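Next up is a structure, given as structure tokens.
The complex is shown incomplete by one protein chain, all other protein chains being positioned as in the whole.
Let's look at chain A:
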Amino acid sequence: MERIPILKMGDFLLVTIQVDLYDQLAENLESDLINTINKYSSKGVLIDISAVSIIDSFMGRILGNIAVMSKIMDAQTVVVGMQPAVAITLVELGLSLNGVISALNVEKGMDLLRAKMYNGDNQEQTYDDDNE
């Protein structure tokens, strides 16, 4: 069965979604991801959706679920590389994905995760450009 690879990078997990998600695949990703977080006791999850051109309300909910679930397991979720069209669609659907932190690209997402981890900063912020 088709699966989305989950890569471990130190304390973080990296998920790059290269195909358009369908419902079953998304549900599998959700459970796989949570199990992997448990296995490695990861501190952060980075989901790259730059190649995803369609996100419907179900997918939006799955993303929200992943964020909340990982938060409970003490891992931060950052969604990176959302396409403008996808962002507009989500907003038009009324899904502003509260609780999901976004970043422009993988690099900024990583910086954001690191900053959150080492500063113990739980405040939600989507900007982060410090080069410390």
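Here, a residue touches a chain if its C-beta (ideal position, glycine included) is under 8 Å from a C-beta of that chain, and two chains touch if they have at least 3 such contacts; residues count from 1.
Here is the rule we go by: contacts and distances are computed from a predicted model.
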Candidate names "Putative hemin transport system permease protein HrtB", "Anti-sigma-factor antagonist", "Methylmalonyl-CoA mutase, N-terminal domain" or "diguanylate cyclase"; UniProt protein name, chain not shown: "Anti-sigma-factor antagonist"
Residue of A:L25, A:M82 or A:L113 touching the missing chain in the full complex: A:M82
Candidates A:I17, A:L97 or A:M110 - the one touching the absent chain: A:L97
Missing-chain contacts mapped onto chain A: 79-84, 86-88, 90-92, 96-97, 100-105, 108-109, 125-130
